[in-house]
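The structure follows.
Heads up, one of the protein chains got dropped from this complex, but the rest are sitting where they should.
Here is chain A:
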Amino acid sequence: MFLSEITAGAKIREEEMIVCVAVVGHQNNPLYIQSFTDADDALKLHHIVHCSLDVVDERVNNPKKSGPTLNETFLGLLYPTENYKVYGYLTNTKVKFILVTTDLDVRDGDVRNFFRRFHAAYVDAVSNPFHVPGKKITSRTFADRVSTIVQSFGLSSAV
């Protein structure tokens, strides 16, 4: 019954798409975690992000396919849980971006687009001379930019 209520309203669907985003440093230290839903326990989301780090490491060290996808930054769907899908992205500087979305139709292009914009926001946040590398990102500008990107996720008119 709940499922039909959720799938009925397209507007509600889009708003509930992204549950959580996280930035994890190269020593698997968390740099930024933000959840966008009140539904679930933040701890549970942190746990999901933490588990996904293992998958990222495994994906990078044991590449399934060779060729053009070998060194791509976008890692794709890492693993599905009971309610969520988890996407990963690994930069050249070994910083990982984790995206947790609700288990609905998520287009691959949308996720790539999201990560591209997210990467740009991250680079700007790190270029802040007051940011200490390795410590959490505390910039309000970054948080605002991320929520803008999250809100426009999935909308076909998003740039």
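Here, a contact is a pair of C-beta atoms (placed from the backbone, for glycine too) under 8 Å apart; a residue touches a chain by one contact, two chains touch by 3 or more; residues count from 1.
Here is the rule we go by: contacts and distances are computed from a predicted model.
Undergrad: Which of "BPL/LPL catalytic domain-containing protein", "AP complex subunit sigma", "SEC24 homolog C, COPII coat complex component" or "Trafficking protein particle complex subunit 6B" is the UniProt protein name of the chain not shown?
TA: When "BPL/LPL catalytic domain-containing protein", "AP complex subunit sigma", "SEC24 homolog C, COPII coat complex component" or "Trafficking protein particle complex subunit 6B" are compared with UniProt, the left-out chain turns out to be "Trafficking protein particle complex subunit 6B".
Undergrad: Consider the whole complex, including the chain that is not shown, and state which of A:28, A:93 or A:148 touches that chain.
TA: The missing chain is touched by A:93.
Undergrad: For chain A, which residues lie in contact with the unshown chain of the complex?
TA: Chain A touches the missing chain through residues 26, 70-73, 90-95, 119-120, 122-123, 126-127, 129, 133.
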